[in-house]
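Here the complex is missing a single protein chain, while all its other protein chains stay put.
Chains here go by letter, A and B, matching the order in which they are written, and residues are numbered from 1 within each.
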Amino acid sequence: MIYSDGYAEGEPRVEFRTDVDDGGGQGAGTGTGRLFPLEELYFCDACSLVCSRYGLTEEIDSYYCPHCLENMPSSEAMLYLNRCSKCFECPICFNTLTITAAHDGKCFFSCQFCRWSSGEIQLEAEKPDMLVAAAFQKERDSPHRTEMNKLVETFRKASQEITRERELQARMRRRSITLFLPATSGEGSKRGSKSGGGAHPWVVEDLENMLKDKKTKLKTMSIRTTTKKGVRIESISLKDLIAPSDEKARSIAEQLKSLDETPTDTIASLDQRTRCINEEAHTLSGLIPSRKPLLTKRSRRCRQCTRYVVKPQINPCSTPPFQKQNIAWLYVPRVLLVHPNPNEIGVGRVMSVSFAMYNPVESNTTARFAADAYNRNISEGEEEEDRDNNSSSSNPFGYTMDVLTEPFETVIGPHNELQDVHEGLIEEDSAAVPTDDNPEIITERKGNKIMVCLRVKPHDDSAGKEATFGIPVELSFKDRTMKEHNTHIHLVFTLGIISGASE
Amino acid sequence: MDYYWSVEKTCVVIDLGRAFTKCGFATEAAPRHIFRTPELIQEVKTDTVTSTASFERWVQVFEELFKNVFFFYLQANPKERRVIICDKVCSPRPMREAISKVLFEKLAVPAIHFVPDLLLPLYLTGLSTGIVIDCGYEETRILPICECVPLYSAFTTARVGGRHVDEKLREALLAYAKENPSNVKRPAKGWAGRRKSTPMSSPSASQEEPTPEAAEEPPLTLTDMVGSLDDVTLEDIKMRCCYVRYRLADGGKCVLETSKDIKYPLHCDQAIPIKAATRWGVCEVLWDESGERTNIQEGIIQMLEKCPVDIRKSLVQNIVVCGGTASLPGFLPRMALELKMAFESDSRLHHVCERVEFSLPQFPPASLIWVGGAIYGSMEGVAEYSAAQYQKGVKTPDWAAFTLVQQPVQPPPSADSPTNIGVPPAGSGLAPPALSSSPQKTSSSLLASSPAGGGSGGLTLPMAESPQGSNQDSNVVEEQEALPSPSRSQETPASMSVPSPGADAAKADAEGVGGGEGAGAPSAQPEAGRDTDTGAEGTQAAPAAAPAPAAEGAGRTGTRSNIAPRPAGAPSRTSASTRSSGAAAGRRGRRDDATT
């Protein structure tokens, strides 16, 4: 699960819209797509495609324990139920347990955080490895497991029988379709006709007998006598349950009563119960340590060319951590917003939005901004009604602002690795890029950075909504191998909450 | 039909509960992980099949959910795992379709099984008849199942569940806090921050930072603290402090009602005082008799009244209670008490009272449905909705498809006179055959095993066969093989039962289901009928249909017409099953004849 902080409503930010369903049928798209920060995007260098994790297929490469960081082969991981074979978690606070030796030489698990000790549940041993084995045994002894095995065995057998039966009949029938029919019903005269259905006189006695049989059975028999072999489920009748004399009822009542007597802080919380293998434990004393769940290393492939986009090293701690790591961060210009003044965002007010773009590649990147692509009123000559109709098609993403700046194209200078290292020492060579910028739009240019200023205006009916607008950008650049890429991204700016009518 | 006979890698079982989602692997005794269900799924209501959320939204939610389930929780490669979805009875169609889309297109699983969740706990009882009561978060759902056939016409929901207890709890705590105003210690500053990790991640914040707070903050009152409790904490208070009060008749020892006030420890030094009366008082809402909402015992009575008279006695012999709310201490005894009272006040149901028996499976109630799914997943030959089918454009199975009985053996409706089919005489004492007599016949004709074995085996089948019922590309199958004749005849009963008196609502259902068969209903749209759209209609109609047959006779008719179509879906599924049910089909044919 990718951890993400999320954004507060109206928090100013720039995101990238990906996975928009363009009808290409690649399976990655979902309607209006999703928004991601650049950090979470990938770049398939074979298809020159910017996509999110949902646009890639995922595969588990290896398993490892987050505590001892040891790799576990997948077969072994399956055997150990995707949990580490050595590390255990505290049942109370889920911290990793340490094995401690007491003065009498006995080993037990202890939690360095909440001071829980496995002595409390009589889990002690002479030696550390015996302790681990004992903990394993505790896990295995769960009554659920035995019960489940019985049930599974029974039902599997039954299903196998039915399957066999069915196959057998199918085979026989293939030989002779009528084999089963004549015995009971006579030849189906209309067999094969679609509408009629078989029209046969049915034998009343058959039916009557059957029903009579059933009737008597229903009256006399408890349905429990028909329980499957091998499955015996405890049950209690209503009468017994509420009769205080019944032993079972009394034991249930006493159990409940004793629960009630226990102080709150020894009753397991929901979290503790759900995380414990021994799920139904009600009190802390019923919880047993569980083994540490494993983590995985996963690779990602492009859905279109099925080539790896991300391929990790097997060892979780190796450096560099990846064999292949095509993340968008290394290809697509980073966009940083100049924090907008929230007071400026108001209905009917034209405001300017400035942002910086940093080119991460070592070649010039050409960026073509289709600034007005999603404006609500594209052609001003249109009549009001038409505009209404068009609004949904030209603005499928529900943006609340129009971009007044015309579409434009610019070049962002190359990234220089040395800049990072000897910052300020190297004079940026800005001659390499054309300087015929429109100073209204490109307000500043330095090395691999440009500052862009756009003029935007909220829609008239958007008061109280998040101020958002989107700009599709086409990028062309060369990567390290001098391969040329043409790709497009869709920037989504969120500026804040639009205040009501101005003036 | 691709079957995955060799179950090398066990299936993944996912139970999308209202409050918690459980996921794990088949044949295991407990779900591997239990986590909170994403909000959108929580919004789905049981009584409406429609959902406000768009298909795209569903896809996004499920894509995230299933990615997490596979890669984070279960850590299994989806390509090699079939998936069992324990499906709500009336989950919205877009949701179901989104599940298929995500699992097949994004995760490339080989097959999905949609299994109606309320059937699953029955596996744990080893019986094929019973009542499943799922006391969940949003409401309590009650479904009778007779010989593997879920009686959806009698499906009842009671509007009480964990959420209502939570609400009461919040009210009670607030009321107490207001009565006893007091101040509590503020939690230590600074340990609660969540967003913004480092000085540099929020430059803007760091500039105008200096925080002059802390000093002159008003003292935190108990009311404020209680008011700010989040749902998760509230639920935890419920689980740890609350219980269902009960007092057995003799007033003696078996009483669960203390006078102990306790404190629920919150953060480091804080604690919420909880009065003794609050501890049991909040759960009383489950048995609330104010008439504000249907309570659990009323729900059960209503359900039984909708059931045919004859089977009530067998149904009540096996009551399984599942769902998170049912794990509150004292729930079961209290329910028994309430039920007894309710039965005694109802003259028609008085006699079943002594038959009532509760099954006590070993597993915690909250995961019973999941465990049932895990057993289901361990069985062989269960039918599925495969990737190949999906690609061919076969629509996602509808729940209606599952309700179909497998062995369509179903012989005539009433004992003595074939003409009586439509309305079996009330109180004739005969179980509607479609329900009760099936397993015997089934087992004798189809299964070599004992009737008992047949019964439970049957349970494996209904779900096993039918899903394909409504979507199988039965065109192909039927045209290739000569055998469908009997199967065609089978669906006729569906149409036959439709016109029966007072079952208009049921008709919609029947058509929906029968539609799956294609050749189905007399509606003269043989092929088009198969389209699942019809199935969807059926789905929507069904809940409406359920309450319709109120009167006893009508009730039974409704019941049967809801059930009768089930055979219809079945035959179309696999050629294998069609063949196997040949004998049965023949009989059915005769029955048709008789009817006409």
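As a convention for this text, a contact is a pair of C-beta atoms (placed from the backbone, for glycine too) under 8 Å apart; a residue touches a chain by one contact, two chains touch by 3 or more.
The working rule: contacts and distances are computed from a predicted model.
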Chain not displayed: protein name in its UniProt record ("RNI-like protein", "DNA primase", "Dynactin subunit 5" or "Gdp gtp exchange"): "Dynactin subunit 5"
Which residue of A:Val310, A:Ile412 or A:Val456 touches the chain not shown here: A:Val310
Touch criterion as defined above, residue of A:Met1, A:Leu79 or A:Met130 at the omitted chain: A:Met1
Full-complex contact with the absent chain, from A:Arg140, A:Arg171, A:His339 or A:Lys446: A:His339
Residue of A:Tyr80, A:Phe136 or A:Phe322 touching the missing chain in the full complex: A:Phe322
For chain A, residues in touch with the removed chain: 1-4, 12-14, 37-40, 42, 53, 64, 66-69, 93-96, 98, 111-114, 295, 310, 316-317, 319, 321-322, 325, 327-330, 334, 336-339, 354-356, 420, 423, 451
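Operating definition for what follows: only the chains that are shown with their structure count from here on.
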Residues of chain A defined as touching chain B within the complex: 1, 5-6, 8, 21, 27-28, 30-32, 34, 53-54, 57-60, 63, 77, 81-82, 142-145, 147-149, 151-152, 154-156, 158-163, 165-167, 169-170, 173-174, 177, 180-181, 183-185, 188, 190-202, 206-208, 210-211, 213-215, 218, 222-224, 226-229, 231-239, 241-244, 249-250, 252-253, 256-257, 259-261, 263-265, 267-271, 273-274, 277, 279-280, 282, 294, 296, 298, 339
